[in-house]
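Heads up: the structure comes next, in structure tokens.
Note that this complex is displayed minus one protein chain, with the remaining chains in position.
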Amino acid sequence: MVLDTSKDLVPAQPTGIWSWITTVDHKRIGMMYGVTALVAFFIAGLEALFIRLQLATPNGTILSADAYNQLFTMHGLTMLLVVVMPVGAAFMNYFIPLHIGARDVAFPRANAFSYWLFLGATIMLLSSFVLGGAPDGGWFGYAPLSTQLEEFVRMDYYAIGAQLLGIASIMASANFIATVFTMRAPGMTLMRIPVFTWMAVVVSFLLIFSLPIFGVGLFQMYFDRNFGTQFFSGGGDPLLWQHLFWLFGHPEVYVLILPAMGIVSEIIPVFSRKPLFGYPFVVFSGIAIGFMGFGVWAHHMYTAGLGPVAEAGFGIATMLIAVPTGVKIFNWIGTMWGGKVRFELPMLFSIGFVSLFVIGGLSGVTHSVVPSDYQQHDSYYVVAHFHYVLFGGGVFGFVAGAYYWFPKWTGRFLDKRMGLWHFWLMLLGFNLTFAPMHILGLNGMPRRTYRYGEGLGWEFWNQVATVGSFIIGVSFLIFAWNLIKSRKNGVEAGPDPWDGRTLEWSISSPPPVHNFDEIPIVEHVDDFWHRKYATDEEGRAVRMTDVTGGTLVETDTGGDGSHEEEDMHMPSPSYYPLVAATGITTVGYGLIYAPGAGWVVAGIGTLITMWGVFGWSLEPVTRDEHHD
Amino acid sequence: MTSQSAPVEVHDHHDIKPIRKAAMWVFLGSECMFFGSMIATFLLYRNETADGPGAEIFDIPFTSASSFILLMSSLTMVLAHNAFENRDPRATRIWLLATAMLGTTFLAGQVFEFTEFVHKGLTLSTSSFGSAFYMLTGFHGAHVAIGVLMLMTMFYLSFSGRLFDDRGLNVELVGLYWHFVDIVWIVIFTVVYLLQV
Amino acid sequence: MPLARPPSHDCSKVKRPHKSRDTRTRLARFRVASLVAALAVVLASCSGSGPQTALNPEGPIARTIDDLWQLVFILATVVFVIVQVGLFYAVFRYRARKNDDTEPVQVHGNTPIEILWTIIPALILASIGYPIVKGIFDVRAVAEGPDVLQVQVTGHQWWWEFEYIDLVGPDGRTLVTANELYIPEDTEVNLTMTSSAVIHSFWVPVLNGKRDVVPNRVSNLTLIADNPTPPDQPHPGQCAEYCGLAHADMRFKVHVRNQADFDAWVEDQLTPAVVPTEGAAAAGFEAFNTCVACHNATVSGPDGIEDIGPVRTIEVDGVTFTSSLAPNLAHFGSRGTFGAGTFENTREHLAQWLANPADLKPMLPELNDIPNGRILGMPNFNLSEDDINNLIALLEGWK
Partner (left out) sequence: MAETAHRAHPSPSTYWVIAGILAVVTAIEIAVPSISALDPVKVPLLWALAAVKFFAVVGFFMHLRYEKKLYRTLFFFGVFGVFPLFIVVLLTFNAL
């Protein structure tokens, strides 16, 4: 990313590779999350294309069963933990401080550490392909299949890789929670926070309370595999893993979708030129989804044998989640209702999001009809359902966010023509790929099967799905080209290209290192909009005349004398987070190959980690540095 | 990064102390889930002894003594914190050391206890009971060990006079962590030992 | 199917009210896209096709499930139409038009409406709560009584073992078979299931939903079939829980027979296989010595009736399951398929299988640990062509 340093903004933007390695700037870390996730997205997408090629015909021979099992496992694992979650983290990193009017997140170095550990775990997971085989037990890693073949390190990569991603996410979440609860600008009460940031808070809570449970399960899996413990085999019960996994895995679903819902809740008001309809209801429904998301994990286990009472209870609880979800959808439609809907690219993707998410949500309701789920569970119907939610919802939402905020990141628009191609091809390809899977699943095609016989009536729709998946592939190549090209050659956007409502549009594009020349004082939801517009007696927005040129809007808080003149303190760059993360990743590699030579590697990793952690906490501090 | 003259900033608004404490508390809430999962695992497998040793091998008087030692380390820890707040390096140093010693004693007791149990035939792989017991108490022990390490770091800092510098780690945060490790043991002692005999 | 129509209404509604010129091309594109989406939903609902479909129930339990599905599908379709129409109406009716620079009224919300659209979905959902709970208890009810056919199922990597514990031959042996389940029509069949190593899931979509088969646990599933199946068209079933390398090839067949045919089948199956005394089959029985390291069979030979091959059991929650290392081959010739319902039982397939099993079906025999009961597939024994032909003669003869 190229930043314009010619303006007299202070402090200056450092440049060079080393400045990226030692950066603690939330915007740069957000960028790195985004780029890493995008690369992983293309890798996981390629895996999906191989899967689709294999399934295009009955008895497909393009992949062996072994290769197929690795690819579908890694596709799921990568998409969920290394793509969608980090893309969420990318947006959160970049926009939480901007949304609440802060200079940075609470712990910039811990934030850098989270990213580097995420990167280390990502590299670890992907390296498994060439180091003994990738995990092949499904992304849910059901025991005792996942603990069965101790000869292979594949599921050790899963146990350790996911563990490291979890640690990184817990730290990032604690960071975001501390940031939002303690570093908001004056006047930025909780009920004035932009919805995206609210959803980020909910997501952080979900992660911080669900990941430790998963962590325990992963440790148990790892011990069962390597130290002969009996958590899931012997006298142990395989269902324990399923509980621990889904106690994390279900909140995780909301971790994936809530940021996208937050993004869409930002975009729809801007392009409808109306405030979000029922802001408190949208916020509270998000919180309600978070709470309820913790109470329905067992709906992934209807066929596992919980007993009819538990199945009925979880079935009803699951249905109830549809209520707050519906509230969000109605409020988005309510926002457009009576507005001036502009069909800019972010809005197109947001409309696509709402429309497709409705389908995914409704097929989710059919799962809560427990007996119906006895048929649908682990069939392609489920695959269709969660792709409508996570791709039709999540990815559409995130892409909408990318088109919306690209001008803020780079100061330039993404190309509209290419964007339109991207949108329509993606919409077409997506529906061609995943809508037929509903039919396949209802007609009995199970998931995770590397081949199927002839005469089962699955050939045609599988071919359609394969064609669709390549259309999606093409659409994302266009997107990638657009990102690369527009970064330097796009139309210049200026600080507030969409006539935005939230604080990030009040500063230059790209934002200066310190974000805000002065910390804004907030008086409204959508405070920036209220600085630009008043309402007439009919309630229509009226642009205020004293606004200078529609660009940078001066706040009127500078001269009130209540804040003493002071130097701007930005956190110092540090390489210790990278050292510590490298150390932990090394420990992880050691544990994968433990016992034996792995212990040596783990020992070396521990020393590196200690170097990083002690260096980090004992690093001579610049006196004026007040951040951790 | 050097700072230069800049427009007004509302700097004092973000005192780092409460920010750190908020993060620490939410982290401790997260740890509740971590230990809760292991305690639930133990409860599930409390009778899955596979004809091997079960809770009858526990030596309650011994564990009571080491539990009491850990409990009292919370007292010394809070006294260390009190001295830290009063900017009294000598008292801080003494109480930190006392806390670390008590923690080390607890760890030594745990090592002794584990050795005894292994001799009596209970290992990680004997039964689901053994797996759950060692995992729970072992992870707790690891937390105590990390706590001792942090206490000793603070102790070391007290000599170089940097104890009161404002850095990532300080006596208050170490104290919160240490007390948390103690309260987890309060639950473990009840659930794993007292309720099983 | 009656459910075909509503979604297509949706797209026609989207088309109708908007004619303005600058949006026409966009509309056309929207039409294509929404047509595709709607078409897919329509086809999903009305294309219950193929023998493994959940949409053409062949028994009362599957029908109970299907009725619930129909109910919720209609409801979901209605909601789908309402929401999409609302969405696209809002999008097009309130689109920004050229030459109109008025600003919209800044509405922040409306509490009564919010409450309304919270309560109405809740009520709709509550209305289907009762049928759902009733459906759960109906489908999950364990069949009991003297008329129930009891079958014990053990899931293996990667095949199914069936033991009819109440069908006992004159010599006291129970009926054990693999991968092809025979049941009488209109009879409640109670499957009592467990697994030897990893989790599987037993699924015959036309008869019932799926039920996981979990090691260390016992689970139950009831099957009731309306009509007999033609001999060459049994109901296909499949393991639905990912169980490792050959998960995709862990299939099985359910044959439904009228009571008389079923009884005849039982009698055949309870008769020991005859040890051949001459020809290729006799030579094949010599070669069979290799197979009985894992496979087993009850045979009647010169020494009378004997069980050859290892027979093992596992006990879970007080239930004893037959858990062989490999399928019982005593009546191999009577099966339509082999390799866990994956390959038609023909000479060519069998020859290919015997020459190199892993060629047909992915397996991991090199990781077998027979003393500890871990079997991950059939090794390649490098059988000679003669051995292969002789074995085929033996196995094809064991009807």
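Per-chain residue numbering starts at 1, and chain names A, B and C are given in the order in which the chains are listed.
The working rule: a residue touches a chain if its C-beta (ideal position, glycine included) is under 8 Å from a C-beta of that chain, and two chains touch if they have at least 3 such contacts.
Note that this is a predicted model, so its numbers are computed, not measured.
For the chain that does not appear, the touching partners among the shown chains are A, B. Of the listed residues A:Phe129, A:Phe294, A:Trp421 or A:Phe470, the one in contact with the hidden chain in the full complex is A:Phe294.
When the full complex is taken into account, the listed residue touching the unshown chain is B:Asn82, out of B:Asn82, B:Thr105 or B:Ser125. Residue in contact with the omitted chain (choice from B:Ala40, B:Ala100, B:Val144 or B:Leu163): B:Ala40.
Touch with the chain omitted from the figure is made, among A:Leu77, A:Leu247, A:Ile289 or A:Val522, by A:Leu247.
Screening B:Val111, B:Ala142 or B:Leu195 for touch with the missing chain picks out B:Leu195.
Take chain B: the residues that touch the chain left off the picture are 18, 21-22, 25-26, 28-33, 36-37, 39-40, 43-44, 60-61, 64, 67-68, 71-72, 74-75, 77-79, 82, 85, 175-176, 179-180, 182-183, 186-187, 189-191, 194-195, 197. Contact residues of chain A toward the unshown chain are 177, 181-182, 189, 205, 209, 213, 237, 239-240, 243, 247, 294, 298, 306-307, 310.
The working rule: only the chains that are shown with their structure count from here on.
Averaging C-alpha coordinates per chain places the centre of chain B 50 Å away from that of chain C.
Per-chain Cα centroids separate chain A from chain C by 35 Å. For chain B, residues touching at least two other chains: there are none.
Counting only residues that touch two or more partner chains, chain A has 235-237.
Residues 1-11, 13-14, 16, 18-20, 22-23, 26-27, 29-31, 33-34, 36-38, 41, 44-45, 48, 50, 124-125, 127-132, 135, 139, 153, 157, 165-169 of chain B are the ones touching chain A in the complex.
Per the touch definition, chain A reaches chain C in the complex via residues 64-66, 69, 137-138, 142, 144-145, 148-149, 151, 233, 235-239, 272-275, 277-281, 303-305, 307-308, 311-312, 315-316, 319-320, 322-323, 326-327, 329-331, 333-334, 336-343, 351, 354-355, 358-359, 362-363, 365-366, 368-379, 424, 427-428, 431-432, 435-436, 438-439, 442-453, 455-458, 533, 535, 538-542.
Contacts from chain C toward chain A in the complex involve residues 26, 29, 32-33, 36-37, 40-41, 43-44, 47-55, 62, 64-65, 68-69, 71-73, 76, 79-80, 83-84, 86-88, 90-91, 94-96, 100, 102-110, 113-114, 117-118, 121-122, 125, 128-129, 132-133, 135-140, 197-199, 201, 203, 205, 208-212, 214-217, 219, 236, 238-249, 251, 342, 362, 364, 367.
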